[in-house]
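The block that comes next holds subunit A.
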Amino acid sequence: MTNHWVDIKNTDLVLIMGGNAAEAHPCGFKWVTEAKAHRKARLIVVDPRFTRSAAVADYYAPIRAGSDIAFLGGLINYLLSNDKIHHQYVRDYTDMSYLVKDEFTFTDGIFSGYDPDKRKYDKATWGYQMGEDGYVKTDPSLQDPRCVYQLLKAHYARYTPELVERICGTPQDAFLKVAGMIAETAAPDRTMTVMYALGWTQHSQGSQMIRTGAMVQLLLGNIGVAGGGMNALRGHSNIQGLTDLGLLSNLLPGYMTLPGEAEKDFQAYLTKRSPKPLRPGQLSYWQNYPKFFVSTMKAWYGDAATPENNWCYDWLPKLDKTHDILQVFEDMNNGKMNGYFCQGFNPLASAPCKIKLSGALAKLKYLVVIDPLATETSEFWQNHGEFNDVDPTQIQTEVFRLPSSCFAEEDGSLVNSTRWLQWHWKGAEPPGEALNDQEIIAGIFLKLKAMYKKDGGAFPDPVLNLTWKHKQPTHPAPEELAKEFSGRALKDVTDPKDPAKVLVKAGEQLNGFAELRDDGSTACGCWIFAGAWSEKGNLMARRDNADPYGIGQNLNWSYAWPANRRVLYNRASCDADGAPFDPSRKLVGWDAAAGKWTGSDIPDFKADSAPADGMGPFIMNPEGVARFFARDMMAEGPFPEHYEPMESPLANNPMHPDNPLARANPAARVFKGDWESFGSPAEFPYVATTYRLTEHFHTWSKHVRLNAIVQPEQFVEIGEELAAAKGITAGDHVRVRSKRGFIVAVAVVTKRLKTLTIDGRSVHTVGIPIHWGFKGVARNGYITNTLTPFVGDANTQTPEFKAFLVDIEKLPTRLQAKA
Partner candidate 1 sequence: MALQSLDIAARSATTTPSPSARQGFEVAKLIDISKCIGCKACQVACMEWNDLRDEVGINHGVYDNPMDLTDQSWTVMRFSEVEPNGHLEWLIRKDGCMHCADPGCLKACPAPGAIVKYGNGIVDFNQEHCIGCGYCITGCPFNIPRIAQKDGKAYKCTLCSDRVAVGLEPACVKTCPTGAITYGAKDDMVQHAAIRVRDLNERGFAQAGLYDPPGVGGTHVMYVLQHADQPGLYANLPQDPQIDPLVSVWKGITKPLAIAAFAAVSLAGLFHYITKGPNEVSKETEKEVE
Partner candidate 2 sequence: MQRDPRDLIRYTPSERLNHWIVGISFILLGLSGLALFHPAFWPFTLLFGGGTWTRIIHPYLGVLMALAYVVMLIRFTRLNLMTATDWQWIRRVREMVDGDDHNMPEQGKYNGGQKILFWLLFWCMLLLILSGIPLWRTWFSFPVEWVRLAAVVHSGSAAVMIGLIMVHVYAAIWTKGTIRAMWYGTVTRAWAKQHHRAWYKEATKEG
């Protein structure tokens, strides 16, 4: 989230799209009801289904699963052509005036530089025109045909309301109603918040959907202001923490990135990640990358990390490619892996295309599952009748199940959607032999270390030298780990302006990332978390809900990264002179007398940089402003374009009917052999989308009696028209098939799924909740991801769970599901 849960109460309009906050985030959703109750805020829901969020919305508009970019592109066009944009904001805080290289083109759905064989772009042309002064050329008049504004306008002029209706199935009047309500928030004293979740991320063009949403918000001036923002609702209490700590295959902690295999040179690695400002007077905060990096390496390797050995840079793996979940299972399926550690993860149920996953796991020599529950993955080899019909005698994989504690059985911190690091205390001891995850990992690590020490090995250094300064080496304490990621001074840290002034004494905890140094005098496990545990103590454990400004800025509640800042880009809530656009919702403002930025939040800015200095509010970008033109940062292009889902009910992309290359995302990675696993609309005529239900949490809560009572059995949802056509009545058992397999479930027949008219023909949607499996106390069911395609977003490789094709048929008798 750029903003935070409580801040949603400050909004005038909530757009829930690509998410279902009421269903999947009911506790956070309370802030929507607060906004409605106290600000007369309106709630719009745009979704393929009339969801539980829609049940309490002021307006609901239907949309075909996977067509969100067309809808949002239509919004951009509407705002631009009706001049409903926040002019000051767009002019001062975005890249609209930047000039783009002449070589950059967009022809029939494909940007310049495309290689159809590799399905990849050469992004050399996706950049700015640079002046001789080393800065980007701009045209403040926005008249230059190569300026971002003109390119953007031309790009989205094609997204008319008629086109939106044709692609999305959203009736024009509904689209225009939504657009009109959203356009009102272009006023400086009106804001909209966008709440989205996996309904945007889990598409083959998910990242671009989110970007398009962000572009709408930028046009309206809704980023960085109270009650605004792009607010990703994380699907797990600590999934934000997972990405923060760099658990994705290509990341280091704090959104630093692992080097690629070509990056052998340490300085080049740092330079590439420390971009110089692209405009005069800009902060370009990533220039501090070396401080973050060196401090991380000091945290990991301590005294072994020295300037002479480039702080152990050579010990880091150099990536050949990302090793995301799809790549890992592809490799596993190709017999390239011997073993797999599965920690707090149930991939057999949570990754796409069960048949491929199951086959891949069967090719392993060993599988280690660390989990509080007996997951489906840990029993992939066992025959569970119709739900997991495998032959154990044909599977040689040795499975080790290491029972772990669950979150309520350990102390520690969780990072929520709002970037708050909240300390929690254990409520009970873990049962039986279960150990905390860090104890399990410590056990494995210490054993490995001993073996390396004894026997040597190909590359023992990173293991032998890893810092392991725990009072009980086999039981690393959460407090020790928290202090490590927050960071401490190894030597006295002095003020750069006054070397005599010691900011932090050697051995003390750091106050924040501003104190990090690239000379090895600081150690910090995750720079964005720096200061969470300072000499003042564990700030994550704070529970003071005082709200001195009355807009939900509870700065003494837990600790928000970065720097306890609650709203990112909050400098953008003020005009160029530093005065808030809306004084009634002031986050920060320039205090000329004090010579610094002050307010209800920690300024996301150089605190003493006067407005006259002209520094832009988006300090992490070398531009200093927000980007409509994403340069070379996205896989499929600088401007989001609508592409069909990989499995679409349409033969062509209505935007580019004559270009098969532009049917689906041209940069989406498809493994060899997987093309054949995609179904055609002739065989599988219905759009399927998968989702979560309030009553359950992923595949965990089916192990809980209470959850099983309130939602006991697997079902699928279909509209009344499709039900009538197929002779299905509510409560019947149906078989839902995709090219990759089938599931059997109870049919819920509903008015809430409407037949859409897409490109002149009727398209039905089948809704499929994900929660069931063959373990637990709920009625056993099929794994929903039996059906889903093995393809992901071109940037993140997040699987396309939200739009694919199925067929559905009624079963003659109601099967007796086993409890």
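A word on the picks: all candidates are chains of the complex that A comes from, given by their letters.
Definition applied: a residue touches a chain if its C-beta (ideal position, glycine included) is under 8 Å from a C-beta of that chain, and two chains touch if they have at least 3 such contacts; residues count from 1.
Everything quoted here is computed from the prediction, not taken from an experiment.
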Touch assignment for subunit A within the complex, options 1 or 2:
1
Touching residues (chain side subunit A, partner candidate 1) in the complex:
22-23, 26-27, 29-30, 32-34, 36-37, 40, 50, 52-56, 58, 60, 694-695, 705-715, 729-732, 746-752, 777-779, 817, 819
